[in-house]
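With one protein chain held back, the other chains of the complex are shown just where they sit.
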């Protein structure tokens, strides 16, 4: 099942047109991504990075910007993993506003890497079970 | 009384030394500042900006960086207004980690302005009462 | 012909792994995008936004992250417009490092809008000629 998370649109996200500046939508997506690990695998991302020495950098992203995010919006993120391979996985992001309008959708391929060497690694079993439980919307 | 708020240190805040990059501590402070208005005056900052057409840009900041913020820290912000003048006010920020270590302290002078003209304005009475109730640590 | 521009990787772009944090690669792409207008149409983007009241927000992005950008890299951006429609156009970005390694490629669809209403507009003839001259790599 998908992970559902919420965050307000903060002022630093806005551009001079009063809408979220698109690079900062990716920044927001990363903040949600970090929180997802706790929901999904019961491991927080700082522990994964600092102690397990694992990271999940992106290698491919496709995104559609359906409607702008404006100040005052509360974003509901629906996040799931549509495919898990040996070393990589495909994340799905859907961002809605408080009126349930779809604002942003994104598909992101990440690779499991060692934070020490930045070499790709097999996704460890300790994470795989939780990730597989998040494999549909 | 001070407003107390909490946020995690998110990955986008970090620099290559693994500590919060200092311009993004100011960014974090602004995110807390926005939330403060709801606690203090029962008005959210998007409403103040978009409907009341008021903003509070900074004109003077003094900050001390006591200890670095690291990934995994949860920041507790203590925020109060140490002085309210006719058009300007002085904010105090103290950021602590989960061990109650003081990480960052800042004093910031903001001026009340019209978002239409960017001219300074008297702080309206509707805000002043709530602000005055937050005038000590 | 493509527009060629260069910028150093600045320290604020880096994450704790010492590589450019991916949302800030989009931020860098926007900084190049702004400069492109001057090369391409002899109009700077501040003038386009503030006086012509035109903007080009993205509606669709596809990107591949081939290799990380590291501190000390100088990025050479090759930017061209692969398709121009009535109201929208498709931008191609290729980022190389000083060793001519391809680091990042991106295809971005932008729509011409009025900065006053955010409604889509036909791309004006005054821009179209310059844009068409940048229609191949």
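Annotations for the structure displayed:
Just so it is clear, A, B and C label the chains in written order, and each chain counts residues from 1 on its own.
Quick note on the criterion: contacts are C-beta pairs under 8 Å (C-beta built on N, C-alpha and C of every residue); 3 or more make two chains touch, one makes a residue touch a chain.
This is a predicted model, so every value here is computed, not measured.
Note that of B:26, B:80 or B:93, the residue touching the chain absent from this view is B:26. Of the listed residues A:1, A:16, A:102 or A:133, the one in contact with the hidden chain in the full complex is A:16.
One chain is missing from the display, and on chain A it is touched by residues 11-12, 14-18, 21, 23, 71. The chain not displayed touches chain C at residues 10-12, 27, 30-31, 34, 44-47, 49-50, 71-72.
Listed here are the chain B residues that touch the chain not shown: 16-17, 19, 21-24, 26-27, 29-30, 49, 55, 57-65, 68, 115, 118.
Rule of thumb we're sticking to: only the chains that are shown with their structure count from here on.
Annotation of chain B and chain C: jointly contacted by A, touch as defined at the top.
Centrality by Cα centroid goes to chain A. Mostly identical positions are employed by chain A and chain C in their mutual contact, as over half of the interface residue numbers are shared between these two copies.
Look at where the CA atoms of chain B average out and do the same for chain C: the two points lie 34 Å apart.
The centroid of the Cα atoms in chain A and the matching centroid in chain B are 27 Å apart. The distance from the centre of chain A to the centre of chain C, each centre being the mean of the chain's C-alpha atoms, comes to 24 Å. Residue positions of chain A with contacts to 2 or more other chains are 27, 30, 49.
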